[in-house]
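My questions will all concern the structure given below.
Omission of a single protein chain aside, the complex is shown with its protein chains in their original locations.
Should a chain be cited, it is by its letter among A, B and C, assigned in written order, with residues numbered from 1 in that chain.
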Amino acid sequence: MGKGWSVFFGVILLATFLLWFVAPFYGWWLPNAVSTFGPDVDWLFYLILGFTGFFFVLTQVVLIYAMWRFSYRPGEKSTYSHGNHRLEMIWTAIPAVILLGIAIVQISVWQDIKYQSKMPPPDVTVSVMARQWEWRMRYPLETSRFKWDQKATPEEVRQKQLAARAWAENPEIDDIPIANEIHTWVGASTKIYLRTQDVLHSFTMPNMRIKQDTLPGKTIPIWFKATRANTFFDTNTRKLRIPPNRADAWEIACQELCGGRHYAMRGKVYVHESRESYEGWLKHAVEQSNSREPEKVAAAD
Amino acid sequence: MTEHAERLENHSEMGIPLTSGKLCMWLFLVTEVMFFTALIGTYLILRSSIPTHPIISWPSPERVHLSELIGAINTFVLIASSLTVVLAHHKAYHGDPTSATRYIGVTLVLGLAFLGIKTYEYKTKFDHDILPGRIGELLPGMGIQRERQMHAIGMQYVTRVRLQMEAALTREQKQFGYVHPKVKEAIEMLLVDMKDGEAGDKYRPPLSPAQVGERVNDILHIAHMEHHEIRLSPAIPYGNMWASCYFAMTGFHALHVFGGLVVFAILLLKGLRGQLAQQDVGQIEIIGLYWHFVDIVWIFLFPLLYLV
Amino acid sequence: MRAEKHETESCEHVPNLFRLYMFVAVALIICTALSFVFNYYASEDVHTVAKTTAFLLILGVASLKALLVGYIFMHLKWDWGKLYFLIIPVAILGMMMIIVLLPDALLGVLYDAKDQLIIAEQFAKEMKK
Partner (left out) sequence: MSISQPIPTHDHTQIELGFLRKYIFSEDHKMIGIQFLFSGMIFLFLGGALALLVRLQIGWPYGNLPMVGNWFPASWGGKMSPEFYTMIFSMHATIMIFFVIIPWLTGAFGNFLIPLQIGARDMAFPKLNMLSYWVMWPSFILMLISFFVAGGAAGSGWTAYPTLSSAAMPDGMTGSPASPNSGTGQVLWLISLLFAGVSSMMGSVNYITTIINMRCPGMTLMRMPMTIWAMFVTAILQAMALPVLTVAIILQLLDKTIGTTFFLPPAGMAFGNWHTGPGGGQPLLWQHLFWFYSHPAVYIMILPAMGMVSDIISTFARKPLFGYRPMVYAIAGIAGLGFIVWGHHMFQSGMDPRLGTGFMIATIMIALPSAVKTFNWLGTIWQGNIQYTSAMLNALAFVSMFVIGGLSGIFMAATPVDVYIHDTYFIVAHIHYVLFMSTIFGIYAGVYYWYPKMFGRMMSETLGKIHFALTFLSANATFYPMHIIGVGGHPRRYFDITIYDTFQHLQPLNAFMTVAAIILGFVQFIFVANFFWSLFFGKKANRNPWHSNSLEWAAPSPPPHGNFEGNVPSVYRGPYEYGHPETQEDYLPQFEPNGPKDTPGGSH
């Protein structure tokens, strides 16, 4: 086949390359980013996609061209060369600079997402207890209970944080237990204390670009701030109204293997249109939980 | 083939001037270094992640009946055995197989002494029931409700202690015809209190495992003051963790000691039969390397487990 | 083991190897005693040295002992040039592993276990009320 192999490689590699352009048209792409750090993560993704795409094309084109140009010519000899020192230096230095650049630009985004010290005062605090195979959320009755204001001293902030963690670990009688649902409103910084009572789980909200494993014996805080709403609470009908399209059905998935029904740890994210809508829902939820028998409430944690 | 060509072929100037056997032993020691580093690292991390606090902290040596003196004696024994190995090699090298054999014999005896002392130490752990999976843990804030909810299985400690106390009463009675009145009183009171929660008209919440543990420790203290041996699982905060680490680390070290002793026994037999020849010098050196490494491991294990 | 004789020759140039070995053994025993002394001064009854300092001192003494055993008993004094390429990487790797693992545990103390302890104590107080 000789040069034909070059064509064979070329066609397949071209197909893989084109797949990246075709996929978005079928909707096989990043789901909508609806949190504040969603755009940052996506931007970094596209940045890396750009650089890797460039080097993909560069190397594969060189490979395919070389396969075509230098295929076997009987009786000829190849060019005798053991390498080129300058070339080595160049193709070591350029990727090194690019890679270091990629590494440095993402540090701040990473800090924003995960560093505890960078987490803003929470408007909503939620305690999530993972278990096989569901998420058990708990909301404090007072929405902004663990929020501090701008003037708070570091010590006050720490006290608040400690109190929030104590609350996350020890349920109180007037907490509102809900299974598999995260509620917040647009623009509210939402802090979630993650715990697990059995094995590792991973609390993932693809639309929020958030993922955090839960660790038995540890309480791990994460936070997000939604930039779009997908629901509001209708006080007349006492029902949540969700837009019917699939793209606005935001979900929670478990992404750390946690046993047989790992795939079934599905939860939902409701971002209310306003604080009023959220508090209306919360009030409704209190009534709901009061009508339940007390043991069930205690067992919810 | 000439002698020269043969040397060139098998042990050419291409390699480093070490026999393959010695190089292999050093490589094996490299893997062993990583093995024990991982073990010691695990221990350091687990230990340092446990808070220092008057009630809840890593158990002190006396808390788990660990004698520093025994550890120190074992250190001396192992150092001495290292010395005798190196002397055995020295003698064998200088063509004195008789002395070499004698030194190997001494090493064997010292190694056995080390294992003997270790066995004695293990025995005291068995006597006090300080074993992985046997010790109750004291954790503050663990109400019985929470305990049942969170660690339904952790209640086993309570069950086991009750059985132990009942057995202690009857056994002591049988053996000596009498139980020390103070101990007996404390045990009976605890048994009554533990029963309270379960049945009876006057309802009191049952004792939490942590409370039971505290009372058990009191009983053990009384028994100790009265010089009375009693077999009860004590409640030691993080005692299970301690026992896990202690047995894993010293256990693997002891296994290594045992492995070395087997080789020494073979060499000793060879020596006693008068077959220890010049060519065995290399083997003595190789096993010596191993033995010194085992010594080094102990040099680190001793302060980490017994001191500080 | 034809090459044996040739190899170990190097370490036999040292006169009184026997005495060197004895000297090392004595040094080792003195070091062990030394770590005991540190431990005594750090113990709760005496407490003239801080626990951490004592821990570091004792670990330092242990390292010194290990070096002595390695250098003399394991013949590294003579074989170092042939084996450094094995020993240096493994030493770096071992140290690094422990050092990298430690922040997780230590920060765990700062941010988790300590908090948990405070919380647990608060909880215990509430239970007693």
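To be clear about the criterion, a residue touches a chain if its C-beta (ideal position, glycine included) is under 8 Å from a C-beta of that chain, and two chains touch if they have at least 3 such contacts.
Keep in mind the model is a prediction, meaning the values are calculated, not measured.
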Contact partners of the omitted chain among those displayed are A, B, C
Checked against the full complex, the residue among A:Ile210, A:Val271 or A:Ala285 that touches the missing chain is A:Ile210
The listed residue (B:Ile79, B:Ile135, B:Leu207 or B:Leu220) that touches the chain absent from the view is B:Ile135
Across the whole complex, the chain not displayed is touched by subunit C residues 1, 89-90, 93, 96-97, 100-101, 103-105, 107-108, 113, 116
The missing chain sits against subunit A at residues 1-2, 5, 8-9, 12-13, 15-16, 19-20, 23, 26-31, 37, 40-41, 44-45, 48-49, 51-52, 55-56, 59-60, 62-63, 66-67, 70-73, 76-84, 87-88, 91-92, 95-96, 99-100, 102-103, 106-107, 109-111, 113-116, 131-132, 169, 195-200, 202, 204, 206-207, 209-218, 220, 246, 249-251, 253-264, 266
Across the whole complex, the chain not displayed is touched by subunit B residues 1, 5-6, 8-16, 18-21, 23-24, 27-28, 30-32, 34-35, 37-39, 42, 45-46, 49-50, 132-137, 139, 142, 147, 150-151, 153-157, 209, 238, 240-241, 243-244, 247-248, 282-283, 286
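The rule is short, and it goes like this: only the chains that are shown with their structure count from here on.
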Chain centres from averaged Cα atoms put subunit B and subunit C apart, in whole Å, by 18
In whole angstrom, the CA-centroid distance of subunit A from subunit C equals 43
Subunit B touches at least 2 other chains through residues none
Multi-partner residues in subunit A (2 or more other chains touched) are none
Residue set of subunit B touching subunit C in the complex reads 7, 11, 16-19, 26-27, 30, 33-34, 37-38, 40-41, 44-46, 48-51, 53, 56, 68, 72, 75-76, 79-80, 82-83, 85-87, 90, 93, 139-141, 143, 278-279, 281-282, 285, 288-289, 292-293, 295-296, 299-300, 302-303, 307-308
Given the complex, residues on subunit C that touch subunit B span 1-8, 12, 17-18, 21-22, 24-25, 28-29, 32, 35-36, 38-39, 42, 51, 54-55, 58-59, 61-62, 65-66, 69-70, 72-75, 79, 82-83, 86-87, 90-91, 93-94, 97-98, 101-102, 104-106, 108-109, 113-114, 117, 119-121, 123-124, 127
